[in-house]
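Down below is the structure, laid out as structure tokens.
Only a single protein chain was left out; the remaining protein chains are all shown in position.
== subunit A ==
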Amino acid sequence: MERLDLRKLTGAHLKPYRQMDDDAPMPEEGAVLVSLERLTAESETLLAHNYPVGLLVPGQAKAADLAPWLDKVALIAIRFEKFSDGRGFSLAHRLRDEQGFGGEIRATGHLIADHAEFLLRSGVTSVELSDPLAVDHFIKRLKLYSLWYQDTLDARPTILELRHGRTRKRLAS
């Protein structure tokens, strides 16, 4: 598995996470991803461990259901079941905008390079890709776009801000 930080365009500093099945025994060390069900059921033992625990959720998960865990987990991984299923974008948006989550959101699953810019602008910060070439395609695409009309959920200016010479309210406040 390759990892890519969508803002830094490298994955060197990103931690690998192991996806744990709900009934698989926990490893001695190394970061893990667990489902919401498992985290809810075993939170005390899981969060007491000294390795980072991330939450792996499907795109259709409800942001509000994840709220109790957001300040306890190391990262949220959103799994895209199919490249055409865009629910993960709304989930990422809600985690940032509705729940105020400031940590890492990593996209996994059926991703294609054409998602790259959309993921970043919906609040996703990193991706996990199976094909090293896909990493190159992601980077190429991210470099392709320098401007966008919509709010970006990060500090990059939108076309509206550039046109009117000011910063949008949401970030300024």
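Before moving on, here are some points about what is shown:
The criterion applied here is as follows: contacts are C-beta pairs under 8 Å (C-beta built on N, C-alpha and C of every residue); 3 or more make two chains touch, one makes a residue touch a chain; residues count from 1.
Here, contacts and distances are computed from a predicted model.
Taken from the listed names "ABC transporter ATP-binding protein", "Sarcosine oxidase, delta subunit family", "Neutral metalloproteinase" or "Sulfite reductase", the protein name that UniProt assigns to the chain not shown is "Sulfite reductase". Among the residues A:V53, A:L75 or A:A113, only A:A113 touches the chain that is left out of the figure. Hidden from this view is one chain, which touches subunit A at 60, 83-87, 89-91, 93-94, 98, 112-115, 117-122, 133-134, 137, 140-141, 144-152, 159-164, 166, 168-170, 173.
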